[in-house]
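A single protein chain has been removed from this complex, and every other one stays in its place.
The chains carry the letters A, B and C, assigned in the order they are written, with residues numbered from 1 in each.
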Amino acid sequence: MKKIGMGLIGPGFVAMHHIDAVRRLGDVDVVAIAGSSAESSARKAKEYKVDRSYGDYRALIADPDIQVIHNTTPNHLHLPVSLAVLEAGKHLISDKPLALNSKEGKTLRDAALAAGVAHVVTFNYRGNPLVQQARGMVARGEAGNVNFVRGYYLQDWMTDPNVYSWRSDPAKGGVSSALGDIGSHWCDLAEHVSGLKIVQVLADLSTVIKTRYSAGASAEAFSTTAAGERTPVQVTAEDLASVLVRFDNGSKGTFSVAQVMPGHKNDVELEVSGLGFSLKWRQEEQNELWIGHHDRPNQVMMKDPGLVSPDARRYVHLPGGHQESWADAFKNLMMDAYAWIAEGGRPEDKPAMLPTFEDGYRSTCLVEAMLESAAKGGVWQDVAYVAGGMR
Amino acid sequence: MKKIGMGLIGPGFVAMHHIDAVRRLGDVDVVAIAGSSAESSARKAKEYKVDRSYGDYRALIADPDIQVIHNTTPNHLHLPVSLAVLEAGKHLISDKPLALNSKEGKTLRDAALAAGVAHVVTFNYRGNPLVQQARGMVARGEAGNVNFVRGYYLQDWMTDPNVYSWRSDPAKGGVSSALGDIGSHWCDLAEHVSGLKIVQVLADLSTVIKTRYSAGASAEAFSTTAAGERTPVQVTAEDLASVLVRFDNGSKGTFSVAQVMPGHKNDVELEVSGLGFSLKWRQEEQNELWIGHHDRPNQVMMKDPGLVSPDARRYVHLPGGHQESWADAFKNLMMDAYAWIAEGGRPEDKPAMLPTFEDGYRSTCLVEAMLESAAKGGVWQDVAYVAGGMR
Amino acid sequence: MKKIGMGLIGPGFVAMHHIDAVRRLGDVDVVAIAGSSAESSARKAKEYKVDRSYGDYRALIADPDIQVIHNTTPNHLHLPVSLAVLEAGKHLISDKPLALNSKEGKTLRDAALAAGVAHVVTFNYRGNPLVQQARGMVARGEAGNVNFVRGYYLQDWMTDPNVYSWRSDPAKGGVSSALGDIGSHWCDLAEHVSGLKIVQVLADLSTVIKTRYSAGASAEAFSTTAAGERTPVQVTAEDLASVLVRFDNGSKGTFSVAQVMPGHKNDVELEVSGLGFSLKWRQEEQNELWIGHHDRPNQVMMKDPGLVSPDARRYVHLPGGHQESWADAFKNLMMDAYAWIAEGGRPEDKPAMLPTFEDGYRSTCLVEAMLESAAKGGVWQDVAYVAGGMR
Partner (left out) sequence: MKKIGMGLIGPGFVAMHHIDAVRRLGDVDVVAIAGSSAESSARKAKEYKVDRSYGDYRALIADPDIQVIHNTTPNHLHLPVSLAVLEAGKHLISDKPLALNSKEGKTLRDAALAAGVAHVVTFNYRGNPLVQQARGMVARGEAGNVNFVRGYYLQDWMTDPNVYSWRSDPAKGGVSSALGDIGSHWCDLAEHVSGLKIVQVLADLSTVIKTRYSAGASAEAFSTTAAGERTPVQVTAEDLASVLVRFDNGSKGTFSVAQVMPGHKNDVELEVSGLGFSLKWRQEEQNELWIGHHDRPNQVMMKDPGLVSPDARRYVHLPGGHQESWADAFKNLMMDAYAWIAEGGRPEDKPAMLPTFEDGYRSTCLVEAMLESAAKGGVWQDVAYVAGGMR
């Protein structure tokens, strides 16, 4: 069987999960990885059980056995690495956020469209079957007009001041922290499920932990505290934010993000409400979709191939009660991405679920509008976004 | 046994629950009720199994067997009725909101202080044992500095456009609907549990259902649709709102209220978070307090006399697992109110849990600031409130 | 208003809750209580805010102002006290278990029928609106033939070996402990909701804590450990049991009871299943009824006057989301009991929900069959029960 060759640049926290997902597809060959040095790359390649490794990402891009490249580098390297891939005319899967700001985001979106390749950004929560179920129910008008979209994305891994990574460093992680890192996920989900677009935002930002203690080497996400001497670093990026949003149909929404809320591990909640019913989905209970009714009992739809709508069924791989979760949803993203790639990556063939650089660029515009709203002291701010033609 | 005489003015939806609560105290005698006419009062008195009834509230106030009066009239009658009670020097328990606006609220607060009687406003969710448990844990500093307070109060009983009551009529219910009716509860809980005061607000309001159909006679709250001819009424008061708040310690908060969200019956959620832990309490699961930790398993404290702190124990009347709920929390409010009354109602004797006209007035100031913020298009608005000396 | 006079014999743990419930009815006058001595009765009467007290229960029975008597004495006194009440021709509400064994139970059932008074035994969980909702759904055949009934009743208050009360003493509590105390509740619920009768049982019993330490004076239920010298007592009654049951329609069931399972406070779960749907109700989440479906989403019906069936609505007193719990369900029992009493207590007028001495006697037969099954080493045992003519 002819396999598609895949290479990965940036072997950090999420890299192993990219590799895991594509291995499950059966017809993808993980050819090589590239890290910051030949030594570290070789070490990671062994850990990941990958045969080839490169100390320079340009060499990986040039590898003729590789047709698809995954960019999982730190945020500040997204732009140069992704541009190099696109210039080489290879298919590209970028971790989110697509770029440090909307200018970079637009550059990448435009470059991807020009390159004519498949381009994907990992808003992976879309890959959950019940997210697709919710999206379908709303799209078919079953809930009626969407009046309100609410929720949050709360974590606690930065509760400890000894947690310090490139994500808190504006030069490497971008000027935003919590909004860019997890608020972007929430907004993507909100727009994807509701079918609406956010046109105005108003944000209130806080930096709860203003001094963090760096261990020097940049820690990976979710890593626990290492021992050793530490240097205090003043943090300016937000670790807590609440945002009001207005949608293009005139409806309202609101969400909060935080990375310093004890007890919340990866707590994403999204609720979309019309007069017909409310839909609520929590990432940590991703196999259940709550359907709230006014005049009859509420419902809990379990992820079950016999219960979901036909359009969501392709994302279900096990019977009801045999739960599917983070890695399975991530795999669904890759399943659609490689199906698109296998057909050539033409815009018109893009699977509807799949988030592209269009969505990645759009996300940078949303975060930027929020930061601007906050910088102005908390005012309503229009979202500046130039559509590029992708669905 | 000498019993305290109680009278009630305004036999609507909540009146029966006032009567039920004081009957449980054992030493309160429900002497009389007064409604809008002699006939309707007599009918309601029979239904409530009360011996005496009055068609004029002034007559009830004058009844020498009555020492305590409960004001459960529609909102626009709160001011005149409460003033008449205070002028008569009788103890007064008013349903919330205390008054239609902050001017009225201040008038009543000042009158209550001047009268030297016990004055209570029914922010009844305070009466839950686990609300008091949470308040104690925060007050003792166990959670650390409170960084964030979030939550919501969502209902669905106004989802049907045929629901129309005096609450939607600005002349009778006040200019605000959802914020005044249920947002006031949330804010009171948030301040009570966090020990903080809201000093600035920013609100975004919506009227999802702009035309409602009135059956003529004013329906009680939570009543189902009656048959018959109906008149369309244009509604201007909000049935949905999201609010950002800032506290006096510089911390942030946010909440949403809605009365048109299918599936949410009386869904109050409050979360108060410090770096030590997060506390989450949901009114519909009021026998559980969620305690979120970063570095050890989360906890769920059940309402159990052996588990709660000593200061919360007096609000627990049954062993763990023998759940206590709405009526029990309401009774706890009355238990403290009548204990205060029995001791004379002096300000310095007020039980710490008990909400007074000070809190009722404060609530009108908060709602007013939110409406003003929204009227200005969504700007940060200071809360104008003149403290009166009550704890 | 003419009030019904009520007296209570046995002012222990549950007595206050009997008094609380009847006070809420509005037309019942708590006239007097009787305890084990004049002094203790007077003290309890003051605590309960009751005017009259007796040191001898016969004096209370003779009080002409009393028409209804509540028997909340320790189990071994149920028989003599109840017989004395019935001989006096007064209405009688007995705490469960009705008696120490089936012989006593039959004596009391027969005496109650002969006396022609109202007779009630407090299987109080029936009073939950959603228990009545479930019963109605099954009775109307909506679930199809009931194939299986399962659940448990688990507590943890006897986990501490220093907990010792008359309940563990065969002479005072009866030969059974957990089965008689809480297993009886589960069986009553199972039969009440399923509409079936248990005809055969097979039980496996354990005494997990074989030595308990008595503080001398008999502690009340759910009481915490007191200090002081303690005497070891060998316990033979079961604190853990699992039981298989067979119903009169040939269907099967099973349940476990335990009073030494950490974390379970008063954890009653009952599930009744047909091919149409399964119904699951948990006492600690008593405002929700889970309805499990094979081919459509599961449902959660909240206790809401607009959602329950008409026959269950009379047990609902608050709108949805305004939760009702232990005390409210207990009050519902008293509401039906006193309504029956007000009409004269004739058998044909008994409200369908109300458990009588017939049910109390039946319960002693079930427990006895379980003990016999266990005593024989775990064999299937027929339930010996002589129906008496009550519904």
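Everything that follows uses one rule, which is that a residue touches a chain if its C-beta (ideal position, glycine included) is under 8 Å from a C-beta of that chain, and two chains touch if they have at least 3 such contacts.
All values derive from a computational prediction rather than experimental measurement.
Residue B:V300 is the one among B:A62, B:V300 or B:A352 that touches the chain missing from this view.
Of the options A:P64, A:G321 or A:G377, the residue whose C-beta touches the omitted chain is A:G321.
Touch with the chain that is not drawn comes from one residue among C:G216, C:G263 or C:G344, which is C:G263.
Subunit A residues in contact with the hidden partner, per the touch definition given at the top, are 1, 17, 19-20, 23-27, 30, 48-51, 155, 157, 221-222, 224, 264-267, 283-287, 302, 304-306, 317-328. Interface residues of subunit B facing the missing partner chain: 289, 291, 295-302, 306-307. Counting the whole complex, the residues of subunit C in touch with the unshown chain are 147-148, 150, 152, 156-157, 159-160, 202, 204, 206, 208-209, 240, 242, 244, 246, 251-254, 256, 258, 260-264, 273-278, 280, 290-295, 298, 377-380.
Everything below uses one rule, namely that only the chains that are shown with their structure count from here on.
Centroids built from CA atoms put subunit C at 54 Å from subunit A. Averaging C-alpha coordinates per chain places the centre of subunit B 35 Å away from that of subunit C. Multi-chain contact residues of subunit A (touching two or more other chains): 291, 295, 298.
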